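Encoded as C-alpha cells, here's the structure I'll be asking about.
Here the complex is missing a single protein chain, while all its other protein chains stay put.
Let's turn to chain A:
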Amino acid sequence: MIGLVKAELRKLFTTRLWWIMLIVMVVLVGVNLAFIIAFAGVSQNGGPALPKRDTMEWAQVAWSVGSSGGIFVMILGVVMITSEYRYQTVTGTFLTTPRRERVIAAKLITGLLIGLLFALVILVFEAATVVPTVLLSGGEFSLAETRIPQVSIGILASLALYGLFGIGLGALVRNQIAGIVGAVVWAYVIESIFTAIPALHSVGKWLPGGAAQSLMSIDIDTGLGRPEWLPAWGGALVLVAYGLLFAVVASATTVRRDIT
C-alpha cells in the first residue's frame, strides 16, 4: 500500500497541476486576507463590524480564512481520478494493480496527504501575514488567548477531507469537466447557501463545509445571525463519515466497471 501511495504522489508531482493549484490557492487566501486587513474595525451600515486589527479576535477571524483552500484540494482530488480516465492511464494503473479497491484506497490516502500538505502551506502563509499585521498594528500576539490552534486543526482536517471528497466525486462522475464543475458548484453554491443563510443551518451544519466550520468553532456574528454549528467532536465525526461514504462510493463505482 505504501508503494501505491508513493505511485499516486508521483503521478501528482510529475505533472504541473499541483503547483498551479497551490499558487492559485495561496493567492486567493492572500486576497481574502487583504480584505480582512483592509476592513478590520470598519462597521458596515451600522451593523457589527470586523474586530480591530490589533485584537486577538481579529487574528482568529483572519486565520479562519484558510479554510477557503478546500476547493483547490477538492479539484486536485477530482483530477487525480478523472485524468486517469481522460488520458486512459487507468488501463496501466489497473494492469499494475488489478485489485482496484487498493488503487482507490491509495488515492484516498493520497488525497488526505495532499490536503494536509496544502493546509500546512496555508498555515505557514497565515502565520507570515497575520502575526506581523497584529504586531505592526500595535497589538500583542498571544496564542493562548485565541482559538487559533483549534482553527488550525480545523483547517488541516477540512482540507484533508476535501481531498477525500474530491476523489469520491471524481470516481462517481469520471468525466473531468463534470467533476470540476461539480466541485466548484458544491463549494461556492451549495455549501455557501447552506452555511450563509441561518434558516438553512440545520442542514448546512451537516454538510462537509459546515462540519469543518464547527471544528474551528468560530463564534463571530456576520450580521446574518449567529451560526449554530455542531460541537467540534460532532463536526469531526461528520467529516470522517463523509470520508468513509466517499471511499465506499469510489470503490463501488470504480471496482466493477469494464475498462474498454
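Everything that follows uses one rule, which is that a residue touches a chain if its C-beta (ideal position, glycine included) is under 8 Å from a C-beta of that chain, and two chains touch if they have at least 3 such contacts; residues count from 1.
Just so we're on the same page, contacts and distances are computed from a predicted model.
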Among "2-oxoglutarate ferredoxin oxidoreductase subunit beta", "Electron transfer flavoprotein subunit alpha/FixB family protein", "ABC transporter ATP-binding protein" or "Sarcosine oxidase subunit delta", UniProt-listed name of the chain not shown: "ABC transporter ATP-binding protein"
Residues from chain A at the interface with the omitted partner, ascending: 3-4, 6-7, 10-11, 14-16, 83, 87-89, 91-99, 256, 258-260
